[in-house]
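Only a portion of the chains appears, each positioned as in the full assembly.
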């Protein structure tokens, strides 16, 4: 199972068993064994942590343990417990102002690390060998990621807060930039929400890199599933060395922070195809099948040779009651090369 | 003649004979023979069409026939009538809420289709073999593209409507992603306007792909022409397999939905160079020669080896009365390799 392709812990939408983690919304597989410690940090502690400018004192501190492990096929993955590593790793979520303390256990024989985009960290949590911030083989090390809300400057202007559809990845395996770790699967999504943001019912993560989606080529790419009308959140991440563009059939979003118009005068352009190049990420929410109905819809890299070469997958929009819409099974079969499988859950494993 | 490089059907700006088609603004060559049927669709019909969520009942339904044909040089094109196919195909326009029913006649011996970006369609209008949605050689098939206005969600937020500078292309020739059809010219622009949008006086379409602009290399790339001060609309589309950036000399636009600031506080950045990668599209309006005067201005891919290799063309801004400004002919002659031609209309054929 992809840890990223899970239902959100909200009543009525749970397809798999999850532990809800309160305001942080961190979706955790029930099998995960790591200990979570919640707490309010004091203003003194916050000031000590942040070095420069203290984060808001009312943010929560979440502690989580992540295990980096070798996987079959030469891959590596992050997971919440030994034996649970996935590609991509678990999707991490926080609200602006929260702090995430990640104890990374390196269960491999390689140097590796975890480096986040978007959030605040001191040099010793950089995850870069440049700053002597990595796990030696077998080593356990704690990385602290902080976040903050927007802060006013002159006029109506604000320095931005941490909210965004970000990602994390290895920055130490193979090269000082973690090129081997990234190529082998050490990456995942990181979502920092602003208070008041709309929460999705489901969440998908698609990482485009090296002619693969989540290190898989068609027909073994993830099949993401939702029921008609469900609010689903996509997080798209780019990695590797090549040009990619993310295209989703029959759905579109706005090219801004949330993917939705933030008011009737929001000038942002709508897109259904967006550059997804190394190190970049974006996210958006759609209502599954809005205005188009249920069915099997493709998502793919729009670089023609890449989609032809296997950078394509299926977004299956089921009927509102979860049943299969007409034609969807046939489309999936075509995608699979007419090799019928009884359980389509196989595509998301 | 490029079907895309035409005057808009408004009084005083018509350079070629066009049939105006009312609010939809679909510019159609007078030679076209297809029948148009206008109509208001009932709420019942709309609900039947849209599957999920009905479009607004007051949208117009437009019916158009398009012919896909082989062209000289191994190209293929779409056109409104037999023998009129062009590369790119006709620019299609609609307002949010309208429906476009396209009867596609496949006059070739290849499997092909028409797949739109941005708008709403059921799986049987997907244009993808994956959904069994394509024209066999010689087959006629109808594709239905719907559109909708923004819809309110929580707070001040809105799910976006269909408005945008989109495009359409084959999704079936050669591969399941239509890579051969796209490479050979089966593409065009699709504009969905929001009510209240400013209409242009002229409209240009430039498709960057495979080291070509509209499947041509310099000096045979389109020469787009306008008179000083005319409001011209550019639609830029990316296709193929390579990195491209669209650059226009002496003009700039805002990187949002319309290319204009949507109010004095619109935060969008101005650009005169923008990534134009496979599957992406954008549009903007400029006042020809605003602040810079008339003359021959280049537009080109800013990837240096691409512009050197022929991905460059001319935006000729004539004097306000349509006469040639000083130096423009000399610039065109330089571009043509000093081969003077009496009719520069040749560049847009």
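The letters A and B name the chains in turn, as written, and every chain counts its residues from 1.
Operating definition for what follows: contacts are C-beta pairs under 8 Å (C-beta built on N, C-alpha and C of every residue); 3 or more make two chains touch, one makes a residue touch a chain.
Since the model is a prediction, treat every value here as computed from it, not as a measurement.
Q: Quick one: 2 copies here, how many in the whole complex?
A: Total copy number for the complex in this file: 3.
Heads up, the rule we're going with is that only the chains that are shown with their structure count from here on.
Q: Between subunit A and subunit B, two copies of one chain sequence, what rotation angle (nearest 5 degrees) aligns their Cα atoms?
A: 120
Q: Quick one: report the Å distance separating subunit A from subunit B, using the average Cα coordinate of each chain.
A: 34
Q: Provide the residue numbers of subunit A that touch subunit B in the complex, in ascending order.
A: Listed in rising order, the residues are 156, 196, 198, 228-229, 243, 245, 247, 249-250, 252-254, 258, 260-275, 286-287, 289-298, 300, 302-308, 312, 327-328, 330-331, 334-335.
Q: Can you check the complex and tell me which residues of subunit B touch subunit A?
A: For this pair, the touching residues of subunit B are 50-53, 55, 117-118, 120-124, 126, 128-132, 146, 148, 150, 153-166, 175-177, 179, 182-183, 238-243, 254-258, 261-263, 265-266, 268, 275, 277-282.
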